[in-house]
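Okay, so here's the structure we're looking at.
Every protein chain but one is kept in place in this view of the complex.
Right, chain A next:
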Amino acid sequence: MTKILNHPMSRRAVLGAGVASAGLLAMPSILRAQDKSIKIGVYGGYFKKSFDEHIFPEFTKATGIAVESIAEPTGEAWLVQLEQAAKAGQAPADISMMSQVATLKGQATELWTPIDAAKIKNHANLLDHFINKYPDGRIAGIGAVAWYITLVTNTDVFKEAPTSWAALWDPANADKLGLLALASNSFLLEVTATTFMGGTKALDTEEGILKALEKLAEVKPNVRLWYRDEAQFEQALKSGEIPMGQYYHDVTGLAAADGQPVRSTFPKEGGIQDSGNWVISRASTKVDEAHIFIDHMSQPAVQSLMSRKVGTAPTLKKEVLDLKPEEFASVSSDIPPIIPRYDLYTTKADWINQKWTELIVG
């Protein structure tokens, strides 16, 4: 029954991607030499398009390994699908882009083939939080893409950029904010803890979380829109209807470059950095190729290329990159980021969700 319920939509996406890649393979130029190939799952839509255009061709050129890219559904449907396929010894994709929470959930069932650090040349240059480890220290995933959620403002309404997340609490901003509607995508608990409670460690205990929720409740009168759909907030931000809120740094930068009166600010407490990992399904037989791919993706040149072409924040230390300061600033910041407490959304997911919903709706 689980199968019937979960499969249809994502399977259609996979089939679609399959047909598309079969079309690619039919082209003689690609079919020629490559007997080595790998199936890579990436988030459907923008990421898949950018990767197909800028990243995968470079990889195939450099290594001779053909890539079959597969559009994965966001959310956890893909995790469930990989899990069920792995039970049957199948791997719909050898490598997948996987959210941090889904990576942790996959760890619980040993779904990810441990990654051998020795085969990743730039292993030492990776920022620590981009190495996702099993509790016993084996590597479950390596950072694939990262992006920032920052404090954004409409420049017509706010002449001065705010400097701190505390601006969200400012009574002067009553009914002016647009915030993400869920605990697990807004990461506002982490923001609250970092801004007022000395760091996300304060969320270790349930008392700490409740205290953060209590503090967060003070924001409610300022919030005009709790959004799930990005377009909803982006439009309102541009028009000044809702002149402040949290939003994606890269997208806001693009809008500003288009001449829209918006700005993205890294508050002094840091922007929220969310990210996805590369993980290898335990059912994959192409572990070597997978390591070659992750090694390739973790090179400074490729990370710089990703920042320029896809708009993601680099997973490597800034020193090894060849990004110009303005290129770096368009995707990242020197201020240490707020790293979400992903562990909370696996161990206490339902409890936090319940408290959060009661806070917002109640």
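Here is the rule we use: a residue touches a chain if its C-beta (ideal position, glycine included) is under 8 Å from a C-beta of that chain, and two chains touch if they have at least 3 such contacts; residues count from 1.
The rule is short, and it goes like this: contacts and distances are computed from a predicted model.
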item	value
Hidden chain of the complex, named as in its UniProt record, picked from "RNA polymerase sigma factor", "NADH:ubiquinone oxidoreductase", "Glutaconate CoA-transferase subunit B" or "Spermidine/putrescine transport system permease protein"	"Spermidine/putrescine transport system permease protein"
Which of A:Thr63, A:Ser184 or A:Gln299 contacts the chain that the document leaves out	A:Ser184
Residue, one of A:Ser37, A:Gln260, A:Gln299 or A:Thr346, that touches the chain absent here	A:Thr346
Touching residues (missing chain, whole complex) on chain A	1-2, 4-6, 75-77, 80, 83, 104-105, 108-109, 181-182, 184-185, 224-226, 228-229, 232, 236, 239-241, 346-347, 349-350, 353-354, 357-358, 360-362
